[in-house]
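Removed: one protein chain of the complex. Kept in place: all other protein chains.
This part shows subunit A:
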Amino acid sequence: MAHEIEIDSEADLGRTTFEAEDLYKQRTPITKPPAPRLQSRRASMQETPWTIKDSFNVETKDVVQRCIHTLIPTVNFFDVVDDRPDLYGPFWITTTVIQALFFSNSITEYARYATGHGTSGYSIKKLISAASIIYGYTTIIAVLLWGILVWNKCNPKLLDCLCLYGYANIVWLPVSLATPPFGLLSTLASHIVKYVLTGIGLLISIVFLTRNLYPICQQAGSNLCKLLLFGIIVFHCLLALSLQLIFFS
């Protein structure tokens, strides 16, 4: 039965309508085997040469839907992506987070300057720091993860890793925009609230990343899977700590 489904999916790979029918048929069984999706993904990658314009072939409602499912990680993200990862969301979400971090930090500094405390003006170096940290983290960790998974024959797409980490950055947008209002509280209360906000953002993004990477890492073996997930969590905690110390304090 599984073998028959596999042959059908391979045979009808090039046609859009039949592919939709196959997806509809495949959804009728309760469990969905991960292997056919990976095989069909690899075959589709080999068929047509990929251009960067294809990764921007996405509509507004698709991007909005993916953002919502990142902030509420109840569905598998790769089912939402549906084998069409984009680079629009990762790039502009990352850029928005950089601007939001700079906005949050500079509005806090401006409030201190307006009320008489602290030095005057803002620091343009905060913008450079935000760009370096967020762009660097998203790109380097995604490429590193992709390299490790390819080395262990899990065969993910680089675009999937970039898409996953790019959309994961969206949790820092409400965290950074919520920090300035709570900065008006007293010192102790504002510190507690900021750490709680950062903790919530960290928790949501860790759930999002581990939930979606676990099925892929599982193919690399049990021990390596645990090691990879542990590394993902540690690096994400380091990111949250960096953002907390540089921009939210």
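One rule holds in what follows: a contact is a pair of C-beta atoms (placed from the backbone, for glycine too) under 8 Å apart; a residue touches a chain by one contact, two chains touch by 3 or more; residues count from 1.
One rule holds for everything that comes next: contacts and distances are computed from a predicted model.
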**Request:** Assuming one chain is omitted from the figure, identify its UniProt name from "DNA sliding clamp PCNA", "Protein YIP4", "Cyclin-like protein" or "PRELI/MSF1 domain containing protein".
**Result:** "Protein YIP4"
**Prompt:** Of the residues listed, A:Ser106, A:Thr138 or A:Ser205, which one is in contact with the missing chain?
**Reply:** A:Ser106
**Interface with the undisplayed chain - residues on subunit A** = 52-53, 56-60, 63, 88, 92, 95-96, 99, 102-103, 106, 110, 120-125, 127-128
